[in-house]
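What you see is the complex with one protein chain gone and the rest in place.
Moving on, here comes subunit A:
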Amino acid sequence: MQPLRQIYKAIEAAAATNKNKNKKKKKKKKTEKSTLASITEPPLNHPIPTDVMTDILSFLPVKSLLRFRCLSKEWRDLIEDRRFVDMHKDRGGSRVIKPRFGAASNFDTDKGEDTFRVLFEDDHGLLLLKKKVNKSYHIRNPATRQILDLPSPSFKSFLMFMFQDQYTGLYKVFSFNYHYRENIRSEVCEILTAGIDDRWRPLEASEHLQDFGVTAERFLLIRTYGAIHMVKIREQKLIKAVSINLKNERAAVVNTLPQGFFSDSDKLSPFNWEGKLAFFTIVNMELHVLVLEDYMKQRFGERKIVIPLTFMDEEELQSALNTKPQNEDEHQMIVNIRLELAKDGIVIFRLNNGDTIAYDYIESRIIRSLDMDLRYEGMYIGECLTSFNGMRAEKQQQKQENSKKPKRRRKQKRQKSSLKHHLPLFNMLSYFWL
């Protein structure tokens, strides 16, 4: 993993070049025309060290990399290496590629119609899809135009998401299913390792996850290094947090916070603090954070972290804390959560006016916007080279005729409304990315 600061610098550099690109569009066309001439350009005098070359490649779009696989065996092996794929993903993920939910699905079909429903989209563009006709499940990487067909879960699935375990690099798909036995609803969570498992395995933690279903209250999903945490909060008090270790798939539950850290009137929110699940509240212009140091042993930090928020004025703080949801019903879950995360010693606040304040709490200073560019964080997704065993190329997309346009638009609209149920969850994910 790249240190966050370096990635921000890379983002900044990318933004600068993009801006430049737009400005110089006309000029660029001219140079493109002279591509043939550049073949006669002399080769470079100095050999470029492999690590620098790898660095350069990590900034390339997926399409270029797929093309450069045929350069030589060394290049092919490098581009296919998992460490490179992950390095590129972290870089590529920070490049502004396209808005979330932009992946309206016209692919793998002869008719060019939407035949898939998007269940989940990760930060790097990987999609979990359900085919509308035969209800089959698939993982699609739109950047490489490849699809992995998944087996059907044992019961009717009402929620599906997917995360990469950073330790092993494996992608794990979670499906929350329900079934009725003698009129009693029962929920079971199943798990599948993409590209390895050919059937779903029941998750041993299922007993902790019984009441996380659609009929129960909604929950927040927080991702930390190597784990996911499903946190149920009611009236800003913790009800329960189930943590699942992505590597060994073990789970642990926290039902209450230890005594003496927060008062009864404190409004709590969970978030990702330096790769760990934490709870925060804001009292008298101070940020109070309690970190779950070891989720498996339910061990919390011995003392609260207290950060004075003197770098903000009260108005800004209110703006950072009170978001106006676009639609009260849909966004119930994300109300009052604007404090995004802390990583590498930096806390990030997003203001209502779209501004972001990044604060280095170790050196007690604001990070300049030059070194950070979080405007698109979570709102836009990147692309990745990730592929799984058993993936196939998707069918060629057919050119769409203009006459079909109105019909398609209607369909897209319908797809949007079908995403409704998942929207809050998506938003949470984007706020608590790692």
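In this section, a contact is a pair of C-beta atoms (placed from the backbone, for glycine too) under 8 Å apart; a residue touches a chain by one contact, two chains touch by 3 or more; residues count from 1.
Please note the rule applied: contacts and distances are computed from a predicted model.
J.: I want to check something: the complex is missing a chain, and I'd like its UniProt protein name from "GPI transamidase component PIG-T", "SKP1-like protein", "Telomerase inhibitor" or "Ras-related protein Rab-11A".
T.: Per the UniProt record, that chain is "SKP1-like protein".
J.: Given the contact definition stated above, which residue among A:His46, A:Arg181, A:Arg234 or A:Arg303 touches the chain not shown here?
T.: Candidates A:His46, A:Arg181, A:Arg234 or A:Arg303; residue touching the omitted chain: A:His46.
J.: Under the stated touch rule, tell me which residues of subunit A contact the chain that is not displayed.
T.: 6, 9-10, 13-17, 19-21, 23-24, 32, 35, 38-39, 41, 43-49, 51-53, 55-61, 63-64, 66-76, 144-145, 311-313, 316, 355, 357, 366, 368-370, 393
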